[in-house]
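Encoded as structure tokens, here's the structure I'll be asking about.
Apart from one protein chain that is not included, each protein chain of the complex appears where it belongs.
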Amino acid sequence: MVHFEHVKKNYADGLCALEDVNLHVDKGEFVFIVGASGAGKSTLLKLILREELPTAGTVRVNNVDVARLRRREIPFFRRSIGVVFQDFRLIPHMTVYENVAFALRVTNAPVREIRKRVPFFLNLVGLADKARQMPEHLSGGEQQRVSLARALVNTPSLLIADEPTGNIDPAMSCDIVDLLGEINRCGTTVLMVTHQIPLVQRFGHRTVAISQGRVVHDGRIGGGSARKQS
Amino acid sequence: MVHFEHVKKNYADGLCALEDVNLHVDKGEFVFIVGASGAGKSTLLKLILREELPTAGTVRVNNVDVARLRRREIPFFRRSIGVVFQDFRLIPHMTVYENVAFALRVTNAPVREIRKRVPFFLNLVGLADKARQMPEHLSGGEQQRVSLARALVNTPSLLIADEPTGNIDPAMSCDIVDLLGEINRCGTTVLMVTHQIPLVQRFGHRTVAISQGRVVHDGRIGGGSARKQS
Amino acid sequence: MRASSLSYLLREGMRSIFKNRMISLAAIGVLVACLLLVGASHLLTQNVNSLVGYLESQNEVMVFLDDAAKGEDLTYVDTKLRALDNIASVTFISREEGLKTWMEQLGDDGTLLEWLVEDNPLQNSYRVVLRDLSRMEETLSQIRNIAGVETISASREMAQAVTSLKDGIARAGFAVVVILAGVSLVIVANTIRLTVYSRRKEIGIMKYVGATDTFIRLPFIAEGILLGVISATIAFLLLWAGYTGFVRWVQEGSFAWAGILQSHIVPFSSVASRLYLYFLAGGVGIGTLGSMIFTGKYLKV
Partner (left out) sequence: MRASSLSYLLREGMRSIFKNRMISLAAIGVLVACLLLVGASHLLTQNVNSLVGYLESQNEVMVFLDDAAKGEDLTYVDTKLRALDNIASVTFISREEGLKTWMEQLGDDGTLLEWLVEDNPLQNSYRVVLRDLSRMEETLSQIRNIAGVETISASREMAQAVTSLKDGIARAGFAVVVILAGVSLVIVANTIRLTVYSRRKEIGIMKYVGATDTFIRLPFIAEGILLGVISATIAFLLLWAGYTGFVRWVQEGSFAWAGILQSHIVPFSSVASRLYLYFLAGGVGIGTLGSMIFTGKYLKV
């Protein structure tokens, strides 16, 4: 599903955010990505979404080399990926409902479909009563959950979530990871960046640790088979 | 230092974010504020900063009734409070250095002072090498730390921090709470919202729990004298 | 495109205008101001043209007849003259009338010429007013070919002056309208650029969620069209009110020139529909193009 081969990413100012990253995630996997602040986790996800292009190496997602995508194809490529952004990225002038519906509208979904799916997913993240609010009138955790609902509403084949529980209390964080696990069991590949080690330990999925742009650990934390990087 | 008396906060749409809140924080205290997403924690902090006004009850900070502040006095009032915002609120067109320096400039600090203090605090949060970056080129955790440096640079008498470790890895989170503790020992009152129960347990400061707009617990978690709300 | 998307687009466009009242008002203000400028200079040109048309009608050609031409010959010349297509009016002036007028013009000194009545040195003549001064030469040669016509006296300089004046005004008017339209375009384009710029984040987000360029653009375009229509209508109504007021002021005015102005002012109704059409085309065109061009820059994410 996601394949990084000798990927290197330098930002415009010469900063090397990723260095020789090799990572293979199969269809249906659930992977935690952990690492210190500034390690390069978000950069990794940005490469998957083609928000940034790799400086060297190849990134293949769904058997597509992201660097080879033509401009016209990018939107369709992105629709197959659900994203929870670290900074939420809600559209400020649309209500919560419209923000979630937007991800369906871009796919030309029929109104009936939108009317059914949007309330369902808002309910799933516990925001059914906030549907008509504007994002700026939500608490931090609520915004984050809207972002999650938007990522899920399309039933994407790949879900990438950048600290989706960073602003959410522990109890609800567990619920959300449970939810992601549920979705994962239904066939969606999940990549989730998190700082909350308790979560990682509790759910025991494959965990990739990044430090200073390099993958330093790959495998279950505390037992399980760790595939150490060469 | 901070006194809430029967404070109630209704937002424009009628939503009741805080209900009959009584809270007294003395000078020199370190208080954790915990609670579910949407419980009203940020609202509490916004009332202290006079970003919002209470619907009923009085909020007194530094012996000043915030509702009675005249427009001209607000900036001077705010300068005595250092704030780490949940959404960072960095000025997008200024570099990291300028963002931190800005909090000094507004106080008409001399250039010598700025040149000394800004690098010192950037170093304290581990961002000495990012001084010339623009905020949008920083990782989530780095932006959060810039916000922290800006809150500290003024040596405020009151520091309020809204999830200052939400985007930061556990190791660095500990360092940051250590840092806040250090500052607290030097006399600054600290109010910190957090979801990370391990932190709360480890540092064992007074903890205020909020649920659905009400203070439901006040005191040390796990031992210590809990002052239960009536 | 599905009906659902279409309704979404229209709804978005409309809602955006109301939501971003600030920006919409700014854009409408700018567009209205520009349309007003262009419209006002168009009306001015039209009026000056109408005045010059009057000046032109004041120009005449004197056609002097052979002394031999009498009775039937005169009718013949008359018919021939009236048959020419570039001729607005024909007035016969007999030699007797001519002398009388001349003597009157000289005033007191005219009595000195009384002895001439016996031996009138003047000729029968026609005062001919041309329709189109620029075709003067052609018409003069046609008149010259009529049997019975001896000489023609025409003020070629006056003809040239009026023609070149008309020409100059047409050009100047065109230039002013073109320049103003150009300036308006710059201003409106910049406004739209600012509008789009202030929403660049939003556009980026849409792209990351998988929206195609077209999908992002369409609400902007819908908004542009709507803004164009609103601005055109406001500008049209303002110009209407302003111009009507101006016309009334002129009509009631008692200053010199008022007479000429009063009878040659262009009524608003005669340009209204065309003007509104121009305004609509301009407003919608600029709104649409502006939204299309300037979204482009932020679509590349």
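Read from first to last, the chains carry the letters A, B and C; within each, the first residue is number 1.
The definition used in the following text is that a contact is a pair of C-beta atoms (placed from the backbone, for glycine too) under 8 Å apart; a residue touches a chain by one contact, two chains touch by 3 or more.
These numbers come from a predicted model, not from an experiment.
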Thinking of the complex as a whole, which visible chains are touched by the chain that is not shown? B, C
Of the residues C:79, C:141, C:198 or C:270, which one touches the chain left out of the display? C:198
Candidate in contact with the missing chain, chosen from B:107, B:123, B:155 or B:201: B:107
Which subunit B residues touch the hidden chain? 49, 51, 71-72, 74-79, 83, 85, 89-93, 102-103, 105-111, 114, 150, 154
Would you write out the residues of subunit C that touch the absent chain, in ascending order? 22-23, 25-27, 29-30, 33-34, 36-37, 109, 112, 116, 121, 160-161, 164-165, 168, 179-180, 183, 186-187, 190-191, 193-195, 197-198, 255-257
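Note that only the chains that are shown with their structure count from here on.
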Would you identify the chain whose C-alpha centroid lies closest to the centroid of all protein C-alpha atoms displayed? A
Which integer distance in Å separates the CA centroid of subunit A from that of subunit C? 63
Using CA atom averages as chain centres, what separation in Å is found between subunit B and subunit C? 68
If you average the CA atoms of subunit A and of subunit B, how far apart do the two points sit, in angstrom? 29
Sites on subunit A at which at least two other chains make contact: none
Multi-chain touching residues of subunit C, meaning two or more other chains, are none
